[in-house]
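Only one protein chain is missing; all other protein chains are in place.
Showing chain A:
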Amino acid sequence: MTREDILEELKKVLAHYTPDKETLNSIGPETDFVNDLKINSANMVDIIIEAEERYDIEIDMDSAEKIHNIGSCVDVILEKINEKK
C-alpha cells in the first residue's frame, strides 16, 4: 500500500464531505481539511470512521488528534496499517 494508493482512496471518502470538488481534485499533503476543503470539522470523525472501515484499522483518539491535513492523515493510516502487520 503506497501513499498514492491511500490518497486516491481518501479522495473517494472526502467527496462525501467537501462541497469543494475542484480543490479535492488537486489535493496534496499540505491540503487542510477545514480551511482548504471547507469540511465541517464535526465531520472529521466520520472521515476517520470510514478510513477505519476501508483499511480494517483502529484509529484511537490520540492518533486522530495528530490529523491536521491530508499528509498527517495518510501518515496515521499508514502507521496503523503497518502496526497490523
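By our rule, contacts are C-beta pairs under 8 Å (C-beta built on N, C-alpha and C of every residue); 3 or more make two chains touch, one makes a residue touch a chain; residues count from 1.
Rule of thumb we're sticking to: contacts and distances are computed from a predicted model.
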Next item on the list: Match the chain absent from this complex view to the correct UniProt protein name in "Cell division ATP-binding protein FtsE", "NADH-quinone oxidoreductase subunit J", "3-oxoacyl-[acyl-carrier-protein] synthase 1" or "ABC transporter permease".
Entry: "3-oxoacyl-[acyl-carrier-protein] synthase 1"
Next item on the list: Considering the whole complex rather than only what is displayed, give the residues of chain A touching the chain that is not shown.
Entry: 15-19, 40, 42-46, 49
